[in-house]
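All protein chains of the complex are present and in place, except for one that has been dropped.
Our next item is subunit A:
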Amino acid sequence: MIFKLSEEQELLKKTVRDFAESEVAPKAAEMDENEEYDWSLWDQMAEMGLTGIPFPEEYGGAGMDNLSYAIAVEELSRVCASTGVLVSAHTSLGSWPIYHFGTEEQKQKFLVPLAEGEKIGALGLTEPSAGSDAGSVKLTAVADGDEYVLNGTKIFITNGGRADIYVVIASTDKSKGHRGTAAFIVEKDTPGFTFGKKEHKMGIRASYTYELVFENCRVPKENMLGGDGKGFKVALATLDGGRIGIAAQALGIAQGAFDQALAYSKIREQFGKPISANQGLQWMLADMATRIDAARLLVYRAAYLKDEGQPYGKESAMAKLYASECAMWVTTKAVQIFGGYGYTREYPVERMMRDAKITEIYEGTSEVQRIVIAANLLK
């Protein structure tokens, strides 16, 4: 095994870190406070090619691998988890299914502007009664002439409201259960497609989470993605890859909180010495660093397997499970190291702790990850 990034991956890591620290970090606290994203950052990321990292150049992407993509999400999340999930949901959930399941026409029409960052992507899967149970979606799509008519609602949609292109999972034949589902590409401003309420969240507050409402929304038949009956398959395959993005986000949050806590422990003095001189605190730092490193190896392995064209469903679930629980644990310790200051909004660690929690929930809770892992072990 070779535990070494390539020259390109090293340069990407350095470049994204520079960008994140210089451009994103100064805005992170304010964006969180106001629940508003500064979209000039998106324009900068599009300019740099961070909006289509793992897609081939012919489709507007950077032609890099999935490991590079994971590293970029990690570095962005290290300073701002909302920016991390913006890129992750756009890339893994909104763009990847079109890249993987789309026809050449669909790729030219939708993937190219997504990868170039001219448009933003999102996935519409979750419903009030269908989250990880992707087969029980109630949103219906009924064929009518050259179109499908969509009716129903989606909730908790990351990048909702702001995204231009949505991959929406619908039921085309309720009697067939998950075999009666299909994915559709729906553009913002399609008549009958509106946004419901915006969620006000504990963390990733600069990420937009909306309800999508479809009322007799007519979508052209050529916007069906992956074929009729394949909606469930599109959803599950997308989530397998999406988990790498969320695992990378969790890893970045953990690293960011650790870097803050380590630096603080060296300058904060109590009883005439830096608090890092206390062994109790040193052990905390050692455990934090060790868990982060383990999480990183799991995340990078999952991305590597995907790049190698090998199965990665189990490994991406392991990475997502471990990295998200690591992020929650590490950020809690980081707040502890900062003491009373850590509990205030003067320092970023309380934001990181709030941001970490969602990584244990979305794109499959920790419990669902364990189900996925066990199902792979027992099959």
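The working rule: a residue touches a chain if its C-beta (ideal position, glycine included) is under 8 Å from a C-beta of that chain, and two chains touch if they have at least 3 such contacts; residues count from 1.
Rule of thumb we're sticking to: contacts and distances are computed from a predicted model.
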UniProt protein name of the chain not shown, from "Transport permease protein", "Formate hydrogenlyase subunit 4", "Rieske 2Fe-2S domain-containing protein" or "Electron transfer flavoprotein subunit beta": "Electron transfer flavoprotein subunit beta"
Touch criterion as defined above, residue of A:Leu5, A:Ala29 or A:Met48 at the omitted chain: A:Met48
Sole residue of A:Glu8, A:Glu118, A:Glu222 or A:Asp287 that reaches the chain not shown, by the stated touch rule: A:Glu8
Subunit A residues that touch the omitted chain in the full complex: 7-8, 10-12, 14-15, 18-19, 44, 47-50, 53, 57, 62-64, 68
